[in-house]
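Here the complex is missing a single protein chain, while all its other protein chains stay put.
Take a look at chain A:
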């Protein structure tokens, strides 16, 4: 993708041009947001503070302008988030006047509903599922909008835009509804809910290009900065927190890094990079020969790691 065609926006005189890939994806996402608002009683936008969910917020603003976004945001907080992300999250909802619901994985641990993993590769990522399902039940959400993309992972490539989950929150990949033309069937029974993925058809590069085009603010950890790190299994991990397990013999070195994906700190590795602004990030992603999820250790647990998590109710 060399150039992104820009929408001409001379007031009152221009034509909206949708042949450009990014514009066409944007229009598709806006259409999906409006279908959610119209077809469901209690939708919620799952917000992690990462680039994909930040993009969702902008798209939702566009879908309902000049009215406000007609549903709240919800963050399932693992307690192991990057502080920069949390600071950014709180500032964003304040600036845009949005409602934010927070539910904590720590509470699920304290209640004995989930057990913290231990050892070298322990992570709270998988524990999120229980907290999420509890929150869906608590608020009776019937649609949960998420920023998952089909290009992320091969099990995600199989998922529909309206993905029906049973009353245990589970995904049955063999019983997916056919999704034809633009028609999204949001009919569900009480207890079921639909996971909705408005940016299903976007690639990682599309998201970054959109952030650049729209001049959207994102947390600072996406840009190059110096950080105390150590290397394990060929991946770069943070050493300046209590979350990532580190052996005493694993050497801590200051490196200039950035994060390509912002998940739970315990399973998100950094990449060496000097891309300090959005233009450099887009250039870097375009040239990259490693996929985004290459830096997520939770996907490497097995060939079917994501599929298994989704069957259990992961988003």
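The criterion applied here is as follows: a residue touches a chain if its C-beta (ideal position, glycine included) is under 8 Å from a C-beta of that chain, and two chains touch if they have at least 3 such contacts; residues count from 1.
Heads up, the rule we're going with is that contacts and distances are computed from a predicted model.
> Which protein name, taken from UniProt, belongs to the chain you can't see among "ABC transporter periplasmatic solute-binding protein", "Electron transfer flavoprotein subunit alpha", "Copper chaperone NosL" or "sulfate adenylyltransferase"?
In UniProt, the chain that is not shown appears as "sulfate adenylyltransferase".
> Touching the absent chain in the whole complex: find that residue among A:104, A:122, A:185 or A:280.
Residue touching the chain left out of view: A:185.
> Check the options A:51, A:150, A:165 or A:195 and report the residue that touches the missing chain.
A:150
> Write the list of chain A residues that the hidden chain touches.
Answer for chain A: residues 1-5, 7, 9, 11-21, 24-28, 30-31, 34-35, 37-38, 61-68, 150-151, 153-158, 173-174, 176-183, 185, 187-189, 200-201, 203, 288-291, 294, 303-304, 307 touch the chain left out.
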